[in-house]
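Could you have a look at this structure, given as structure tokens, before my questions?
Removed: one protein chain of the complex. Kept in place: all other protein chains.
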Amino acid sequence: MRLQLAGIALLLCGGIASGQEINVVVAYHSQTGNTEKMAAAIAEGARGEGVTVVLKKVAALAQADLEKADAVALGSPVHMGDAAVEVRRTLVDWAYEFGFWRSRGLENKVCAVFATGAAPSNGKEFTMLSMALGMLQFGMVLVTPYGGLGASATTGIPEHEKGVGAHELEEARKLGARMVAVARRMKE
Amino acid sequence: MRLQLAGIALLLCGGIASGQEINVVVAYHSQTGNTEKMAAAIAEGARGEGVTVVLKKVAALAQADLEKADAVALGSPVHMGDAAVEVRRTLVDWAYEFGFWRSRGLENKVCAVFATGAAPSNGKEFTMLSMALGMLQFGMVLVTPYGGLGASATTGIPEHEKGVGAHELEEARKLGARMVAVARRMKE
Amino acid sequence: MRLQLAGIALLLCGGIASGQEINVVVAYHSQTGNTEKMAAAIAEGARGEGVTVVLKKVAALAQADLEKADAVALGSPVHMGDAAVEVRRTLVDWAYEFGFWRSRGLENKVCAVFATGAAPSNGKEFTMLSMALGMLQFGMVLVTPYGGLGASATTGIPEHEKGVGAHELEEARKLGARMVAVARRMKE
Partner (left out) sequence: MRLQLAGIALLLCGGIASGQEINVVVAYHSQTGNTEKMAAAIAEGARGEGVTVVLKKVAALAQADLEKADAVALGSPVHMGDAAVEVRRTLVDWAYEFGFWRSRGLENKVCAVFATGAAPSNGKEFTMLSMALGMLQFGMVLVTPYGGLGASATTGIPEHEKGVGAHELEEARKLGARMVAVARRMKE
């Protein structure tokens, strides 16, 4: 009987630490399909018991998707050295159309970024920076891969396979899993 | 007679060094009028003998404006920590709609950036960076104020005058003049 | 008896959720004393029941300070448009001298940044970015003020009070408090 009660207490306690549902949004813009592949890999890495993942293009995102989210990954191709217009626009929409700037409704949610670009060192870092800065404005908490700002793929590197590589998809999956791990710890 | 001929030659020669017409474009996005004030100050600083200035909102820019330009200043307010969507879009339009990416038609033109934002250290640098990176993609040559990345105004600083200050307009005028000086030297 | 056991379980459980000691490191470089003032304000904001704060210049930091830390704030003056050499060096020392790169000993610790500079928009953002990027390399989790990348002070603004202002110290205190709040949630 005593053990039973203690057991119930521990169960509740365990619930606080690890039993909660985690909602993840993976939002992206993609024209050639490369960023979409990375988005799918992040979603795959995030999935698991007790995790619900919404995988959507930024244009399709609803306010409720973000309200429910514990963690949000945002991805973009590099356009003229920086994040795509569509992705910058979504951040402004979150602020004013969805009202998150005033409501502070994104505060303390976990965020992460990913990007694809043709050239090895021309814009993926700045693209990821632009998205990270945008989400940090809302008081979101930024998580990154070990040794990087986000998950990225170099899709047009000379003497290298075209498109998104296996190694890059693996990096994306790891970032998805890491988002969930941090979101779980952040959730009260 | 001899001196006359030599004089003509020197005149032509002087023309190569300093007598050419300089065309300047000052392009900007503005909602509250603050960035427009900075744009006007850059235009004012650029004006002078032999200088033609086109002062336009980015949405009104024509391909011919940029083709003729020897120097281009681009300005934006800070929106969610980075350049306005309208300004990012114009850079993509220059590349693909106007075809400057393939034509390399902006290469070696002088460029400069300016920004306005409410907070002292939240986004004006990243906004100027985003525009500078965009123009550098085209092989433009970046000039800056001494000790800064561009001309900027802090429009909502606590305990300080609201809007664009006299000191900031002076910084913008100086950048306009500097663009012309470098463009003159760059012009063969 | 039963209630007693359940009580013990709840106590342990409560301990996991909110009763833990939080260790905060506020590390900075300062020459004129401005960044030191901001560091002191972050420390002040972080202090509270169950919180131990180590406030040190980067050169004085010991490996054990960082090992024990749940949250680390790093601050720098702007030197030639970017973080001070002393601050960039400390990040390299954390990696190799203290061995945190291989040990992954900083992973999941909370981090935040702060900066001071004379000019309104010349380097404080890039200085904060440089420090944030350095700490994110280690898998730290970045928290920021609402609407910004870190706490900052503009110390030489024309027509404005010299040095660190009251409003800026308040921003620093809030960031200190926020670091602790997130660190508490992150602590298993």
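Letters A, B and C name the chains as they come in the text, with residue numbers starting at 1 for each one.
In this text, contacts are C-beta pairs under 8 Å (C-beta built on N, C-alpha and C of every residue); 3 or more make two chains touch, one makes a residue touch a chain.
Bear in mind that the values here come from a model prediction, so they are computed numbers and not experimental data.
J.: Looking beyond the chains shown, say which of C:I42, C:V113, C:L136 or C:M179 touches the absent one.
T.: Once the missing chain is taken into account, the touching residue is C:L136.
J.: Which residue numbers on chain C touch the omitted chain?
T.: So the residues of chain C touching the missing chain come out as 79-83, 85, 88-89, 91-92, 95, 122-123, 126, 129-130, 133-134, 136-137.
J.: On chain A, what residues meet the omitted chain?
T.: Residue positions of chain A that touch the missing chain: 81, 115, 117, 119-126, 128, 147-149, 152, 154, 157-161, 165, 167.
J.: Need a quick check: the contact residues on chain B for the chain that isn't drawn.
T.: Counting over the whole complex, chain B touches the hidden chain at residues 1-3, 5-6, 8-10, 12-13, 16-17, 104, 107-108, 129, 133, 136-139, 141-149, 182, 185-188.
By definition in this document, only the chains that are shown with their structure count from here on.
J.: Looking only at which chains touch which, which shape fits best: line, ring, star, complete or other?
T.: Topology of the interface graph: complete, with all chain pairs in contact.
J.: Counting only C-beta pairs in contact, which pair of chains has the most of them?
T.: Ranked by C-beta contact count, first place goes to A-C.
J.: After a C-alpha superposition of chain A on chain B, what does the rotation angle come to, in degrees rounded to the nearest 5?
T.: Chain A sits rotated relative to chain B by 180 degrees.
J.: Could you tell me the distance, in whole angstrom, between the mean C-alpha positions of chain A and chain C?
T.: For chain A versus chain C, the centre distance works out to 24 Å.
J.: So what's the Cα centroid distance for chain B and chain C, whole Å?
T.: Chain B and chain C have C-alpha centres separated by 38 Å.
J.: Which residues belonging to chain A are in contact with no fewer than two other chains?
T.: Chain A, residues with two or more chain partners: 129, 133, 136-137.
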